[in-house]
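For this depiction, one protein chain was excluded, whereas all remaining protein chains were kept in their positions.
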Amino acid sequence: MPDALGVIAYASTFLTMALIGAMACLGLNVQWGQMGLFNVGVAGFVAIGAYTSALLTTAPLEGRLGGYSWPLVGGWLAAIAASGIASAALGAATLRLKSDYLAITTFGMAVVVEVILRNAQHLTGGSFGISFIPRPFESLAPRPSLFALANLALTAALVAVVFLGLQKLVRSPWGRVLRGLRDAPEAAQALGKSATRYRLQAFTVGGAIMGLAGALQAHLIGFIAPDDFEAALTFQIWTMLIIGGSGNNWGALLGAGVVSALWSATGLATGAFFPAESQARAAALRIVAIGVLLAATVVWRPRGLLPAVVPGQQDPKAGADPGLGRHFDGGVQ
Amino acid sequence: MSLQFLADGMIAGATIGLGAVGITLTYSILRFANFAQGEFITWGCYVTWLLAAAAGAWLPWSAQAIDPLSVGLNVIFAALVAMLLTGLLAIALDAVLFRPLRTAGTTASAAWAPASVSAVIASFGASMALRALIEAAVPARQAYLSTELQIAIPLLGGVRLTPDQILLLAVAVVLAVALQIMLTRTSLGRSMRAVSENPALARVVGIDVSQVIRLTWFIGAALACAAGVMLGLVVQIRPSMGAELLLPLFAAALLGGVGSVPGALIGGLLVGVAEAATVQLLGAQWRAAVAFLVVIGVLLLRPSGLFGRAH
Partner (left out) sequence: MNDAAPFAAVYDLVAGYDSGVPIVKGVTMHVNRGELVAVLGPNGAGKSTLIKAIAGLVPATSGCIRYDGTDISAQPAHLRVRNGVAFVPQTENVFATLSVSDNLKIAAQILTATERAAHIARAYELFPDLSRQRGLAAGRLSGGQRQMLAVARALVISPGLLLLDEPSAGLSPKATAELFRTLVRIRKTGVGILLVEQNVRAALSVADRAYVLVEGRNRREGSGGDLAADPEMGALFLGLGVRAAAPGVPA
């Protein structure tokens, strides 16, 4: 007879992690879905948020900077600011690059962040990461199900606030300008310098939200290390957005839910079917599943699960892009 | 300051250059940045390792190191077969994943997205799956292609290279020359250049574009396998080895000029030497940042790279 409280705790934790993923995905949606900016460095911005908040809110540690024991709210606000500033800085230099080149550049930036995380021991704790990150509702910790529920409520509230804020932005004149620029980059000529400004704004807002997701992750788990912010994280967030539906805030939420559910389900399956010694390798099979799912989605259902037009969001321009096929002049293959 | 870093840099650079050829070919002929290229390097190395172990077990004499190298015939034979198999893996991946994206019309993941984005995102999925398959399949945490220690031979200018490293450089040079001859003097090479410039026109002059595409994947992946074997002779084999090279691969291809195969090779050498110099001056931990600086530098200062066409 499964322990009801245990199930509650497990389900709450699962939902909380899914919501954190959803938060990062919402940030990506602003950059990609609304503005068409191909950011393959998501993990880097999440990491900046996580580490900023962790360093500010933890207790002092010998040989490492930070540890100012700030209150959580302060840490989170700093995380948002730090990721936002990092996004703005990178964006100012690179946003005018073509998609593929922007992808490589943002990917490179995430690699550099990872390198710094691993090697700047005095700043980031190096490979050991940062432990004992203060968690919200710490006083409830002895009661796991209540603790998990409280954290879930907090995360859900934050995601709701961000979601509603983004929905408003999307429907606002600002959102319309973004999508206009996204759909017709030639129009950028007419807008001149302001086009760059809009791109930068979108990139910064998205990056800041990713930073918040990172901070949440740090504080809800209590421990972060460079391994948590590898390229795999970037690909995972992208998978969520593609599956859910690009350009669509609801899609971001749905995609996060689907991918997290799949992750958990496969975790239960491998736990049940594989012996303990093989668990690490079995975990790799779960990643194979995610990778195959992403590839299959791109081929068979590229618009994701929620391609339906939501007013003010995804543009229903049918037949807008003939795809790579046109480059090869489609025709009888 | 000793010039050893030049030698080390060129070894690493040869590896990066060979891997970068696939990136530049995929970008110029298929028009997208392939984030799964690193996995061909990893797969190539692991398949070599597996085949070499099997050959060594079946024919123990083949595992005898060929003096003065540290590897026996089994590794050499395995590497050649692995290059073939890795090439076939790339063709299979294209058939299953990238060709459907080419032939279907509006398959962009969003109506306004450039078509290449779908292929790039698909390559994320392929990269995750390929790497995780290795992690799932391979039991040992530690693997090496050769366990014999080698004495480095002193050469000019205080530079020392092991016999293995000299062989690697020689093989890299041979491959580079063969590649260049193929591209400039054979009909396949001409066809590849034609498809890279204008695939519709290539069709119209009678070129089987699908076949050229398959060969492009094959060559890029086979060379990546060679790079993987080179890497596996120098460092410990692990599932992340190829992915760790991905940014340097992009840097080399961009530096050399996208679409230029000699550019990718030279770009690789330059990136390798730059990384080695950085290791010498600042320490090994900052090596990965060099590739990023090269990428940013090229894209902001001279996007067509050293030898590329302005697209």
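Order of writing sets the labels: A and B. Residues in every chain begin at 1.
The working rule: a contact is a pair of C-beta atoms (placed from the backbone, for glycine too) under 8 Å apart; a residue touches a chain by one contact, two chains touch by 3 or more.
No experiment lies behind these values; they were computed from the predicted model shown.
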Given that one chain is not shown, which residue among B:Leu18, B:Leu175, B:Ala194 or B:Ile213 touches it?
B:Ala194
Given the full complex, what residues of chain B touch the hidden partner chain?
105, 187, 190-191, 193-194, 197-198, 200-201, 203-209, 309
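Just so we're on the same page, only the chains that are shown with their structure count from here on.
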Approximately how many whole Å separate the CA-defined centres of chain A and chain B?
30
Show which residues of chain B lie in contact with chain A when the two form their complex.
27, 30-33, 35, 97, 100-122, 124-137, 139, 199-200, 203, 209-210, 243, 246-247, 250-251, 254, 285-286, 288-289, 291-292, 295-296, 299-300, 303
Touching chain B in the complex: which residues of chain A?
33, 36, 38, 40, 93-94, 97-101, 103-105, 107-109, 111-112, 114-115, 118-119, 182-183, 231-232, 235, 238-239, 242, 246-247, 281-282, 284-288, 290-296, 298-299, 302-304, 314-331, 333
